[in-house]
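I have placed the structure first, in the form of structure tokens, so that the comments after it can refer back to it.
Removed from the display is one protein chain of the complex; every other protein chain stays in position.
== subunit A ==
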Amino acid sequence: EGKTAKPSFTDEAVQNLLYKMTGLNLQKVFRPVKMELKPPKYKLMTEAQLEEATRKAIEEAKEKLAMPPVLKERVPIDDVLAEDKFLEGTESTKYVFTDLTYSVPHRERFIVVRETNGVLRKATWEERDRMIQIFFPKEGRRVIPPVVFKDENLVTVFQQDRHEDILNRCIAQFEPDSPDYIRVHHRTYDDIEKHGKYDLLRSTRHFGGMVWYLVNRKKADGLLIDMIQRDLLGDATSLITLYHMLHPECPSAKEAKERNLQGVDLIKVFAKTESQKEGYIQLALQAYEEAMAASTAS
């Protein structure tokens, strides 16, 4: 049963596919970002130097496109260390004690709360995050999570097409396994899928996470159509390969394995058996083939 174990986000094959689908648009990755104003620097380079510079830029872009982790939601902490019921009524507020030892990793830090009823318990995850941010501040993170991450305000953000910014801010603010992080990411991906704005995330580090989410929930049809319309057939085939890796018992996966299909045939089989938007996929494929025929003819 080892072979049929479900592949995880961190598997090499999965990561390769997601990296290929993310694309590498250097103009988008290195677009001007709001920073301190400096006069521009111009360099005069030969062809060879320009190639060298482009190569280095591609290396840097690969580092920038490293995907943030996708983890399961963390289990709430619920541990009582001591019960001293006779202390009830002495204090009016609770005390939060944080261990400030520098060499201890944040996950293993002792943070305890002595309640007003005398119970000494471990702090909840939210309290932990707040205390660690107070004593060991991290850049880009606020002590109290900003109001923008509430659902009613996320709607405004999505209307302004600023999905990438809010996702970057979410990564800076929350831990990857916190329920808020997962909720914001899922809302963003749902909104992108509803309006078909896949290109907003295309050359960013969030694209892999989005594809993983959509394929796990079998909502990848819109993305497939978008890829075909932008003539990204390679990405379309990698998307379907990923789908087959994650859902090996579905009919299109079995058929693909039997007949060992490649390229456009894979998409056609997938459209016929699995997808909900079969008509749209057929139309998009037709348009693509006509465009190919026209370009080869002319």
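One rule holds for everything that comes next: a residue touches a chain if its C-beta (ideal position, glycine included) is under 8 Å from a C-beta of that chain, and two chains touch if they have at least 3 such contacts; residues count from 1.
Basically, contacts and distances are computed from a predicted model.
Q: Tell me the UniProt name of the left-out chain, picking from "Small ribosomal subunit protein bS16m", "Dihydroxyacetone phosphate acyltransferase", "Immediate early response gene 5-like protein" or "PAT complex subunit Asterix".
A: Looking only at the record, the undisplayed chain corresponds to "Small ribosomal subunit protein bS16m".
Q: Taking the full complex into account, find the residue in A:Asp11, A:Asp99 or A:Asp231 that is in contact with the omitted chain.
A: A:Asp99
Q: Hey, which of A:Gln27, A:Thr46 or A:Thr90 is the one touching the hidden chain?
A: A:Thr90
Q: State which residues belonging to subunit A touch the missing partner chain.
A: Against the left-out chain, subunit A lists 81-82, 84, 86-90, 93-103, 110, 112-114, 120, 127, 130-131, 134-135, 144.
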